[in-house]
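After the structure tokens below, expect a handful of questions from me.
One protein chain is absent from this view; the other protein chains keep their places.
For reference, chains read A and B in written order, and residue numbers begin at 1 within each chain.
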């Protein structure tokens, strides 16, 4: 996919600017996209990628600059305008109605009609089946979207866009929730689309993906246009430097050599959890984390990694298992109790699980540790001093402590979550995908923070879907599959099998072995 | 103390590149406490309207005290309802709880000759009990608060009517000499219009319901803005999952706000009974809607997590002063209803975050000037 593209220009955005109250989100940004091209849009979180795409999709009606579609100037002030010009956007958070069927979702708002003006279901189903088949999806059009997997839902969004005669398809981090095999599927679909002349604007943080799929890369930084490169012949280092504005040394600052000779902080034996709607069961999970040690939890989606963290944190009630914290028995009751015992959780979905988006930085950061500043009333001075300290240490980019968290970029939101956790001074920090959807700069800062915490004796248990990150950061990596431990890997080969991507993946996909074990158990 | 925090903030701001002027920083800090600016604009508009049309007749202590006093019991309900709405719920049962509170108080006075010092706490307990039922229903039984409190509205009204046999009970108990009994006189002081509280301190003085409303507002504003519980209320309303994972006992907070709402409604009961010198089996009917309207006009979002008691107080003032001004101007009752409805709509639209910025955009485009930063508020 790296042939030089000399086809016609389908989209040209020139001098695009956009302000929000208090923030200049974009100024003078250019973007050119050719027919049949995969144009990657790269930049740290808060660089303005989403804003630019929202302008293109008509979400922000008022902007400065000019948009040309197919050579003609297009006034795009509403999503309707965008649709008229053949522009479709697939948001990171999918926009499907879970309780409608696939066909109903695809034709939502423009349902085919019969002669009598009633809904023509058979036409909708036939057309949907056609679209799904074109994408290699074998699903019934009548199926409820709720019962489809994330990857399938993603492709349903694609089908929806295709049904609308899309010429320009914007995909915002389409792979962030997908497993590797599913990513490959998606890429095949994208290649197929570009083969048909559709232009794809692709937003992602994963540089290795861009190398595979993108033809050109446009880099934004702080709402400004930095440059455009052909993907072929551009190195990662160069792209990172464009994004960050400074050469970035080591992405993962943790020095080699295994740490964690400290005392056992957490000992878990035989932890089990019953399955419930949307929750994986856990079977007999044993693990230990020492003070000053970073332990990683690897596995595919739905392997039970999140469940391990959330169960330890008291969000679920385990059905069996013995847990000790610093040698004293610990029975997870509630997050409140977990915090009292020195646990903290950086949850998987920061918007849904960690932040009160409509409230301020100070409010969010001090929420879990409020008791420390409270007698009868909350001592606002001490509270703000503590929060300000964390905001400084974590280099949170915010207009002030009273800024609304919703208006911060993803990376800065995550830092607010970290501030909240750190203010409770945890002895054991549970982190679930701490760097997901975060720009490179913030990622490196979070990695540095993890090293610093471990060096100070905090125990860390970290879930991540990015194996390179786990391998670089963790002293030990435990692999889960279908709610069971299927492997343990070490940084220091002296302690056991060394961590490398192939072996970890093999353990993570040891489904057969697990199933065999289950039959043996029975 | 304010100086110190302001400096901190500027340090942070300076470090991160922005340098907002000091005044605006302070204003922003005050805004969450004071409620929405739009509310005050509305209040001023109503007052100006009153002054312009009726002058002295409107702007004198007696009239203003009367206006606030007439709404006091509903205002107290609005405070409780605001708490519930802040957690993302709704409480439709407060009008009925006020009704049973007023009936219980009148019965205790008339049949048991109890003092107000005994009556008021008992009414609060009665209200708190029904609030507890609401809280338990919404948390443990997982019934949506709208449904739960709608049911409670019916249950409590039914109990009230059964208890009273549908007969109103007068609270002016007369002894053989034709004078009020001491307890009845004390009870009447809870609500009888007149100037009997703070005389001298506040001009001619106000009467008890006005004082009660103000005290309740101050206390609950302090609870919301200063205590850990207050923070938790906002957290639960803003994002219940995040609140739980941050160690907030969401169930306890939810039950507590319903109990407090019921408690306040029970407290308002005797005041309402004393105000009209009788407990009517219909007392408080549809008060919950006025209370919700006051909260909404005051900038409380029904989605939860946003709003203040001060805002609700301002909303209550707007409603009652508007009623007063329209009444003094002999506007027909039918049009009053229309106007009040429109005010609610206007309040909600005007208080949408970024409304002014969005409204000004077309103007700016015409003028061609560049947008000024931070004119949201």
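Here is the rule we go by: contacts are C-beta pairs under 8 Å (C-beta built on N, C-alpha and C of every residue); 3 or more make two chains touch, one makes a residue touch a chain.
The criterion applied here is as follows: contacts and distances are computed from a predicted model.
For the chain that is left out, the UniProt protein name among "Sugar ABC transporter substrate-binding protein", "ParA family protein", "NADH-quinone oxidoreductase subunit H" or "Ubiquinone biosynthesis protein UbiU" is "Sugar ABC transporter substrate-binding protein". Contacts of the undisplayed chain with visible chains (whole complex): B.
Among the residues B:57, B:147, B:219 or B:303, only B:57 touches the chain that is left out of the figure.
The chain omitted from view is touched by exactly one of B:41, B:147, B:174 or B:349, namely B:174. Here the missing chain is touched by one residue of B:214, B:277 or B:348, and it is B:277. The missing chain lies against subunit B, touching residues 54, 57-58, 60, 62-63, 66-67, 69-70, 110, 133, 136, 140-141, 155, 158-159, 161-162, 165-170, 174, 178, 192-194, 207, 272, 275-278, 280-283, 323-324, 327-328, 330, 333-334.
Just so it is clear, only the chains that are shown with their structure count from here on.
With centres defined as mean CA coordinates, subunit B is found 42 Å away from subunit A. On the subunit B side of its complex with subunit A, the touching residues are 1, 4-5, 8-9, 11-13, 15-18, 20, 25, 28-29, 32, 222, 226-228, 231-232, 234-235, 238-239, 241-249, 305-306, 354, 357, 361, 365, 371, 373-376. Listing the residues of subunit A that touch subunit B in their complex gives 19, 21-24, 62, 313, 315, 334-336, 338-340, 345, 347, 352-360, 363, 366-368, 370-371, 374, 376-378, 380-381, 384-385, 388, 391-392, 396-402, 420, 424.
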